[in-house]
Every structure is written in structure tokens, then in C-alpha cells.
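With one protein chain withheld, the remaining protein chains of the complex are depicted in position.
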Amino acid sequence: MSAANYELTAEVLTEAIPFMRRFAGKVVVVKYGGNALAGTEGEEEEALRSFAEDVVLMRSVGMLPVVVHGGGPQIGELMQRLGMTPRFVDGLRVTDAETLEVVRMVLVGKVNREVVGAINRHGPLAVGLSGEDAGFITAEARDEALGFVGDVVGVDPTIVRRLLSEGLVPVIATIGADVAGQAYNINADTVAGAIAAALWAQKLVLLTDVSGVRRDRDDPGSVASELSVAEIDELIADGTISEGMIPKVEACAHAVRAGVSSAHILDGRVAHALLVELFTEEGLGTMVVDR
Amino acid sequence: MSAANYELTAEVLTEAIPFMRRFAGKVVVVKYGGNALAGTEGEEEEALRSFAEDVVLMRSVGMLPVVVHGGGPQIGELMQRLGMTPRFVDGLRVTDAETLEVVRMVLVGKVNREVVGAINRHGPLAVGLSGEDAGFITAEARDEALGFVGDVVGVDPTIVRRLLSEGLVPVIATIGADVAGQAYNINADTVAGAIAAALWAQKLVLLTDVSGVRRDRDDPGSVASELSVAEIDELIADGTISEGMIPKVEACAHAVRAGVSSAHILDGRVAHALLVELFTEEGLGTMVVDR
Amino acid sequence: MSAANYELTAEVLTEAIPFMRRFAGKVVVVKYGGNALAGTEGEEEEALRSFAEDVVLMRSVGMLPVVVHGGGPQIGELMQRLGMTPRFVDGLRVTDAETLEVVRMVLVGKVNREVVGAINRHGPLAVGLSGEDAGFITAEARDEALGFVGDVVGVDPTIVRRLLSEGLVPVIATIGADVAGQAYNINADTVAGAIAAALWAQKLVLLTDVSGVRRDRDDPGSVASELSVAEIDELIADGTISEGMIPKVEACAHAVRAGVSSAHILDGRVAHALLVELFTEEGLGTMVVDR
Amino acid sequence: MSAANYELTAEVLTEAIPFMRRFAGKVVVVKYGGNALAGTEGEEEEALRSFAEDVVLMRSVGMLPVVVHGGGPQIGELMQRLGMTPRFVDGLRVTDAETLEVVRMVLVGKVNREVVGAINRHGPLAVGLSGEDAGFITAEARDEALGFVGDVVGVDPTIVRRLLSEGLVPVIATIGADVAGQAYNINADTVAGAIAAALWAQKLVLLTDVSGVRRDRDDPGSVASELSVAEIDELIADGTISEGMIPKVEACAHAVRAGVSSAHILDGRVAHALLVELFTEEGLGTMVVDR
Amino acid sequence: MSAANYELTAEVLTEAIPFMRRFAGKVVVVKYGGNALAGTEGEEEEALRSFAEDVVLMRSVGMLPVVVHGGGPQIGELMQRLGMTPRFVDGLRVTDAETLEVVRMVLVGKVNREVVGAINRHGPLAVGLSGEDAGFITAEARDEALGFVGDVVGVDPTIVRRLLSEGLVPVIATIGADVAGQAYNINADTVAGAIAAALWAQKLVLLTDVSGVRRDRDDPGSVASELSVAEIDELIADGTISEGMIPKVEACAHAVRAGVSSAHILDGRVAHALLVELFTEEGLGTMVVDR
Partner (left out) sequence: MSAANYELTAEVLTEAIPFMRRFAGKVVVVKYGGNALAGTEGEEEEALRSFAEDVVLMRSVGMLPVVVHGGGPQIGELMQRLGMTPRFVDGLRVTDAETLEVVRMVLVGKVNREVVGAINRHGPLAVGLSGEDAGFITAEARDEALGFVGDVVGVDPTIVRRLLSEGLVPVIATIGADVAGQAYNINADTVAGAIAAALWAQKLVLLTDVSGVRRDRDDPGSVASELSVAEIDELIADGTISEGMIPKVEACAHAVRAGVSSAHILDGRVAHALLVELFTEEGLGTMVVDR
């Protein structure tokens, strides 16, 4: 080993271990998917492979990772193949019974399976779960006009805690059910935030396709390394944060307000971003804290 | 209460309780689906509702039900909607990568969800599972020409035992994976038999659409109330048992040879058939034992 | 199985199982004896046999039965054989030291042994206990003029809980002791009520030789299926409830006021009355509730 | 404290503590009764009081005493009051059904209660038990001509171990039952030996009214301080040991052959004989060992 | 055994056992050393041997002894051999860095080893400990002029409790450390009192070379058998208690004020003084109580 490498190695190790110690036995909810998976099929596979490796390494040092995933692009693809036309009300997609069935088949029967499979290539660790299992996520209709688009009403984390205590990695598809057993499709960022809150997680990490939250919409160099929930409210109010970033920052704000120590928005396309975020002082992307 | 009813009630109770005691803490694997669900949509729903109630009542008296399901008709339906043409080799359906994806979406993302949902209307009991989760079912290709049609190579029942020990009801979609993570579609009767064997179950119950195994193919009155594994071999050899009934009786024979006390083939369309089979001396359908 | 029987069987099972579930792990205190045993010797034996079977079946489905018994007629019989003349003060029987010794010998050394023996014919389940064991029931003199007739001052249910937690059935003779170790004879209905209260039992069941509490003393058809503690007070006040029925309804009232869900007065001479009461909606006799 | 007393005190303590340590957690079966209780009523009460104190002190230093008692004189007394005439066959008393009922009432309902009461004056420690409880002692008829006189066929010490593990002191009346539930009267020395053997006790102590076993029948000074089982056989063969002493030495021999470290025959009329035997080098009476 | 000896033996046993019971599982902190060890080398060895035997016997009957020791004379001896001259400020010995190193070597590396060795001759029971181990005793400088003479700031008894719960006997050298890891020498009586307080001990026993605290400095016959903390304050105030006795009575007062039941000052040169103090009504020396 070269002297330079020796020194760097010793440095990384002495810096990383205290983080490992601090996070051992702590729950970290990681939302993976959607745009983090954007790219060619080969890039997607490589991203999923690197992500699965990071999850397994987190588990190795005693952390308790919980994976939440969406699957927008894959849903659109199957609908197209089935000749279904998306309907919109005031710009929002309507989820009728037939659409819901497609959403559920894709999320639970396809994307969830792929994430479970990628992790289980390293050992029998991952177990797929949907919010319908064992009364995990209770949902209700957001707006009748939108059909089976749901809001989270309650999270009973018992089944997740059980799997965690068995050393397993829950991989969660974001379908919920109401008391009558009716299923709903729920935004994956929102679910990730609600689960992090219900589990009193140490961290919530949203892996996406941008390097963080910008303080100036048009300046890629303006990514904030840290934001308070108050700043988030302001940045939404003045329009700096908009569209798809809104549910992300709101999920972060919800989680940290509920006691999660910090929430992070990272670029999931960078290999091992999760690991470097967790185990270095410097970190990556934008961190949201409750100040 | 009328005197007649009083006496009957006392009789049923004094007869049923010793069975409940004997089966308490014992695993019963129930295969549900395919033809047991045949009929109009309303009939299907009613059958699923009554089945789910029986499963919940079994759980109530301390039994440990494990549900295994198939989903042939629903797979065919989605393939048709997607304009996919089934291919056959020597009369057997070929499962290529695209077909496998459809099979998985339907079994894991649709049928499994419906069974889980029907049970969970009674409380947060059921958890969906596929053979890919936590390394549960290892499969291999049966025949390269058939594509991703799998045979069971191994069953690691750890995750099922964990869920049972938490008081939950595992509902299993019959997808397996090989060590490289490749998924396979496997016959549901076969999987039910293998799981019953791996769990050292007390009973295996296959719910189907006939009242049992006939000793004379053409005589509905010839249903055997009990068959030994030796008799099964003979009835297959002389052609009395044929076609779809073969994997069923073979799953039964495999299970009882591996130590399962008895295996049963019942008409799942009769309301509460499962309950009456379990808790009366007389029972229903055909019982397979290892003699 | 005939279609009619099939349907009835399914009905009884689906109705009974939820009760079994609700009562599993719950304590049910059953007072047996005295008049429930009235009749010829053969009838007595048959009643005890059927009662013991019900207790064993209750245990089988996970309930925790506690049996309390009296033994008035048998005490009288031995006193007569010993040529002892009962003395009365204001119409109440006086229990002097010699009488107490006879009472204790009969209750602990004879009746208790018979009930333990009848249960243990089904397996080594029953353990006899008197209130003197391990400081179980503390008593004090009710009235010096009556000698060693006791009132319950305290119940330490530890030893009973220990036996229950070992899967055993405590069978309790109603002798108590004061702090100096002096024994007292206590009314069995009263003791049953006090034990039910101390154990936070689910139910108290008093098996007697009438079909319940009448709202009209002279009308056998006026048996109340449900009474509140307030109604009991009224019925005692206006003389409708009188004599031996008073300690029974007071024991019921005491128990339900202390948190026991319901108390029942049944005709113990009907075979399996206990079982039918516990596991059907309709029930038998009179139920006392705290409203 | 005088210097002499100081030295003696230090000596007794340093000698006794190692015994306490050695016996802590060890079972000691003590047979009490019959002739140990001989004397005036006041002497009897004082003997029982001192015996109970020793049992409580044994318990205090972590030993696990198990008390077994007989009750011959008290049985005779009640039979006489009831005008029953003892019958004999070849010089042995016949126990018919009526006699058995008297025996059981006296042992379980009177003597057992008195021993339990004497111990419980020090705290809620003692629990009465008969061989019928929880299938504890299985017996069979010794000889049909003798009626319900039983031999021990088996001892299931589970219930005794349970009570010991709860810190309680079992006090055992020597009634057994056969599989059909028929009760038998058994010799108390024999039962004590069988229980000591079944519990793998450290010691068996028989408290009686002689100072030990004599090597010369007629010489009170010939009491043996130690006897081997071989010597016992000889002394019985040559008539030195005779009559009531025979079941005692046989119970001792049975116990030590089954692995009990030593068995002791002491004069129970000497105050605190039990304590001095247990906690001094010198001991008292006759010790039987398996050599 | 002579009749007189028999009676005395029975008396000592019946008196001692209740104390053993009361103290079983209770912590007793014993400070040994300094002047208790005064005398010729042979006397010292004999005193240590008898002390070690008492500690082992205490452990035998379930008490939890904790030994604290000083070592003044041995420290002086090594300093002299090293040619070090003790320095004094206002009559108090100054502990500079070099002196501290000598103190630590002697206490931890010599005296502690000797006490551990004497106990372990009876079995592997004793474990040496210094206040620096596992953050046990936090100290701070008493007065800069005195150097590394410390006062107790805090006691974290976790490590001591752990050793006790493993059945071991902690033997403690009275060195403490501040948060920066700097070691300090602390008065052994003071440490013993602080440990007794932190452990909620039953008793604190200081073994010294006088027979107790005198009410009149010059009258050996004026030793008080009992003193309240108020009386102690008075006796210090009026000069009756002076010099080396002051930290002893103050340690006693501190301990009983913190909830220790009683503290004792005994002459440790009398063989088995510890045992006789603990297990007789009469006791020895001076007892301090919080009244």
C-alpha cells in the first residue's frame, strides 16, 4: 500500500467508524425510484445494482434500512401497452378501478420484485411488502374526482419492525388500503416520509435525479447543503421549489418535524451516493433539519 | 334454544373442541384458487369471502394456516388483453421472459393482493409473499424448451415460520428464483405440497372444483374418502387419475411421504368446507395418507 | 353428513369460534356444587362427569377455568353419622371448633378430592387447593355468636395464577384462615365471587339447580335472561329474590362491580350447560352485568 | 457477649455456613408424623411448632424442603367416633371403601391442614398436596384382600418441582390414585422414600420417636450412627430390625440406591433436631448411605 | 454432642438464620486495612486469612460483600526504599506525580493483589478493581497545594453491580480519576462510604484497630454500641472524636444518610469479628444509624 493511500485509508476509516457506531441499530428509510432510475436500460440496471449493494452494506454495519419505491414510468408503459388513455382532472391524473389494478400489478408485481431480487442476489435479506399487508398503511381518497388516489391516514409499523428485528430488509410498494379493504395509490415520497415518521427513523433519504434543492431555480450551483423546515416553507411560497420537488421537501419536513433527525435529498445516479452520504462528515446533496 | 338445537349444539361442540386442541399450534397448508374460483364474478367473490372467513377462524383457534394460490385464468386474461399469443411445445405452454413478467404481475400484483385483502377485512392478519422473498423458494428450469417454467429445488421456510410465529397468515404466490435471481413460474399444487413438507405441516388441503378423487373416472359416486400413496400410484398407472388431477395427488403423496399427517382434496365451492373438514370426525372429500 | 346437519355444523362452528377466540387466555370462575349435585347418587355422578368434561374442554380451547365448590349436604351427612347436633343462633347455623373440623375434613378431604378426581380422569390437570394454602384467602369471623363462620377479608390470587400459568386447573375448597392461622368456613358463592374479582376474571358462572333468577317468584316462566346490578338491588329489596338466592346474586353483583365482564346463574343439572352458555350467542340462564 | 460464647458462636457459624452453601438449592424430603407426634396434646403442638420453624429456617437458607406426613393415630380416632371396627387379614388392616374415605378425610382434610397451618403462621409458604393432584402419585392395590392399600407405581414430580420453583413448601398427604382415578392409602415412609428418589433429593430425613436404628434390639446404647444398605439387609434378615422400623429403613435404602446422597432416621421429639442434623458435622441419629 | 453444646448450637443456628435470610442478596461494603493489619507479619497474615474466610462465608450465604482497602503503611515503606521524602502542607501529606505513581503501584499492584489472593485461595471469587476501571470513581483535586489528593465527585457502580451479579467479590483500590484521566489518591474510609451509598448497601463495616467509638476519649470502657448521626456531629464538635476517627465516622454518617441501613466500626483484629457482627443479635463495636 502506498504511503498516500495508507494515510487516506486510515483517515476514511477513523472518520467512518464513529458514524457506523452512531447509526448502528438505527432505522434509515430510503426512497428509491422514479427518476433515480432514469437513463438507458443498462444504466438503470447498474444504478439498481449499486443501490442494492449500498443497502446490503448498511445492513452489514448494523443499520436497519427500509426501502420505499415508486414506479411511475413503468406504470405508464403498461397502460400504453394495454391501450389505456390516462385521464386528467385539473391537470391531475385520475386513477379509476382499472388503472388502480394496473398500478398495483406494476408496483407490487414488477418493480417491487426487481428491487427485492437485486438485494437478494447478496443473500436472502429483502422481503417485499405493500401497504395492504398486515394493515400496514391506511389510506383514504384524496378527492373523489381523482378516483383511487390516496392520502396516508395512518401507518402501523408493526410488520416493518418485525421484519427489521429478524434482520430483514423491507421493500415497500406504496399501495394503501382503507378499512373496507379498498386499495389506493399513494405518492411514494409521501409514503416514505410517513414511514420514517412512524418508525422514528434516524434518517430519511430520498434518492432522485438532481443533486439537491436549489436556492435559485436556475442556478445549478445554488444547491443548499442544509435547509430548515422554515426555509422550505419560504422557498415553496416564493416558487423557488415547485412541481415534483414539492412532495419531496414536504415529506422531508413532515419526517423531521415528527422527530426524524435529518432528511436528505441526493442524486441517486452517482454510484454509492448513499454510503458516502451516511459515512462522511461532508455528506452530499441537501439535508433538511427541524430548526 | 329448542331442545333439538340444544342437543345438536352440545354435540358439535364436544366433538369439535378435541380437534381444535389437537390442531392448535399446528401448520395447515391450504392451496386455494384456480378452479375453486370458477363461476360468475359474484360466485367467485362469495367463495373468496367464505374461504377468508374460514382461514380467520382457523387462526382464531390457534391453528397456523398458510395459504398458497395459483391464478391461471387471470394470467390468460391479461395476456389476451396485451395481445400475447400463448406458445406451446409438445402441448405444454412456453413461458418466455415477457410471459413470466405477466405471470408475476398477475400472481404477485393481483391475485395475491385479492386474497390478502379478503383476509385483512377481518383484521391485519395476512401478509403476501412470493417465493423470491428472503430466499424462500429456490427453483430451476424444468426444460429449456419451456422457458421459465420451474421446478422446486428447495424451500427455506424461515420467513414463513417467522410470520407464523408473529401470529400472521402468509399468503404465497408461486414464483421461485434460482441462485442468480432469475424468477420462474411453478405449479401451485406442487408448491403447496413442497411447503407443507418443508414446514412439517399437520395437514395439506387442496381446494378445487371437484368433490374428491374418483375410483371410477366416470362415476361421480365413486369418490374415495381415503387413499393411500400406493393406491394413488396404481390409479395414475391405470389412467383413472389423469390430467390436472395428477399434480394434485402427487403433491399430496409428496407431502404425506415427507411426514405431513394427511392431505385432502375437497370441493372448495361449498361454503365452509375447510372448517367442516377440519373439525368433524366425518370430514369431506378425499384424504391421502401414507400407508 | 346430511345437508341439514352440514349446515347446522357449519353454523355452530362459525358462531362458537369467535367466542373461543375472545375467551382464550381468560379466566372463568365456575362455582359447582351444593344443589347442582342434588338427585340420586347416579345422577350426581353423571352430573359431575359431564361437568368435568366441560371444564377439560374449556381448558382445551385455551380458557383458564377455576373451580370453586361447596359441600353442604355432605357436611350434614358426616355430622349426623358422628352424632353431632347442629346448633342455630337466630336461625343461622353455629360452627364451633368441632364442627369446623368436620367441615374442613369434608370439603378438603372428600368433596374436593372427588372433583379433582373427576377432572383428572382426563389427564393430570386438576390440583386441589384450600384458602389456607400459601395465604390464599384471608378470613375473619362474621359474628362471634356464629363461631368459625368467616367473611372474606382478602384474596391473594398468586398461587392460583401460578397454577393457571402452568396449565393446571385449581379446584378450591372454601376454607379461609385469619392471620393467626385460625380456619373459617365461608359461603362458597361468596368465595367464588371474591376470587373472580381478585383474578379479574372474564366470567363468573354459578351452577345451581334452578334455571335462573325469576322476576316473579312464583312464575317459572319469568326467568330473566339479563339483570343489572341495580335491578338485583330492587329485586332483593322487594323480596322477589330471597334466601339462598341472595348470596348468589350478591356474589354476581360483587364480581361485575369489580370488573368481571359478566356473571351467570345456570341450571347445572343440564348436561354441558357450561359449554353451551360459553359458546353460543343465545346462552342460558340469567346473566348479571354492571350497567 | 462472653469470650466463651463468642468463640462458640464463631465456631458454630464457620461450621454451619459451608453446609448451608452445599445444601442451598437442594431438595430435602422430611417425613413427619405418626410417632414423632406422640405425647400429650401440648407436647404435640410444641413439637409441630418447632418442626414448622425448622422447615421455615431451612427454606430461609435456600434449601428446598418437601414435607411428607402420615396420620395413623388420627385415622383410628375418627374411625372409633364413627363406630367403625377395623378388620384385619393376616394381621394387616383392611381398607375398604368406607375406611378409605375416612383415611382421605383425615389425612387431606385434617392432618395436612394442621401442618400447612403451622408452617403458614410464618408466612404464606406451605401448600397442601395429595398424590391425586395433577397425577402426582400413581398407585396400585398391594393385595386385593387388603382393599385400597396401595403400592407406589410411579411418581411424577412435576407439580412438586413447580411449587418448589415458586419458593413454596409442598406438604404431601400420602394418598395415590390409579389410572382409573381410584384412590389408595399408602405407607407414608414408603411415599417419602419414593418422592426423595423421584426428586433426586439431597437428603431424606424420617422424623420418628426413637433416636435411630439399633444394632442390638435391646440396647438403647447401640444406635448406629451410620449404616450401609448392605448392613440394613443383614439386620432385617437376622431380625434385629423388625416391625414398623422395616418400612423406614427400606424407604431409606430405596432412596439412597436411587441416588439420594444420604437418608436419616432421627428422634423428631427433640427440639430443632432437623436443624442440628443438617448444619453440624456431628449430626444426630442414624445415617443410611449407599456403599 | 453434649446437651449443653446441643442447646447452644440450636440457639446460634435459630438466631443466625433469620439474619442470613434478611441479608441474602444484600450488599455489604467492608473496608479492610490500614490499622486492622497492624502487628507482626505473622499476625497480619493470620488476620488477612481470617478476614478472607469471613468474606467467603458471607458470599456462601448469598450476601454480596464488596471489599475496599487502603494501604498507608505499605506506601510509606516503598517511598522510604525509593528515598522519597514525604512533603507536608499544613500538616497534610502532599501527593505529587511521583508519589501518586508510588501510591498507585502499591495499592493496585501490591495490597490489592494480596487481598485478592487471600480470597481466591478459597475459589476463583475475587476480582481486583480500581476506581479508574470502567469509569467507576470520578475524583477531583481536594486542594491544589496537596497535589493529587482527591475527593469523590461521583461513583458509577455499574461495573461493581456486574461483578456482583456474576457471583464475584469486587476488591477495590481507592484510586479515582477525573474526566481527563488524571488519577487521584482518595481516603479509603471515604471511598467505602461513597460506594456503600452508591450501591444502596445494607451495611457498611469499617474494620479498624479499636473496639469502637468512645464517648470518652480516655475511657476504653466508654465504647458506644450505637450512635446516631446527630451524636456524631456533637462528638466531633466537642473534640471527643478526633484525627483518624473523623473520616471513619463521617463515612458512616454519609452512608446511613444516603439510605444504608447501618454502618459499623469494629476491631478487625478479633478473629471472625465480621461474621459475629453480622449474624448475632448482640453484635460488636459501634453501630451508626440515621435517626
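Letters A, B, C, D and E mark the chains in the order given here, with residues in each chain numbered from 1 onward.
The definition used in the following text is that contacts are C-beta pairs under 8 Å (C-beta built on N, C-alpha and C of every residue); 3 or more make two chains touch, one makes a residue touch a chain.
What you see is a predicted model; the values in this text were computed from it and never measured.
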Identified contact with the non-displayed chain, of E:120, E:228 or E:261: E:120
Given A:16, A:84 or A:289, the one touching the chain that is not displayed: A:16
Footprint left on chain E by the chain that the document does not show: 81-82, 101, 104-110, 112-113, 116-118, 120-121, 123-130, 132-136, 156, 158-159, 162, 166, 168, 175, 177, 180-181, 183
Absent-chain interface as seen on chain A, which is shown: 1, 5-6, 8-10, 12-14, 16-18, 20-21, 24, 53, 57, 60-62, 271-272, 275-276, 279-280, 282, 284
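The rule is short, and it goes like this: only the chains that are shown with their structure count from here on.
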Distance in touch steps, counted as few as possible, from chain A out to chain E: 4
Whole-Å gap between the CA centroids of chain C and chain E: 61
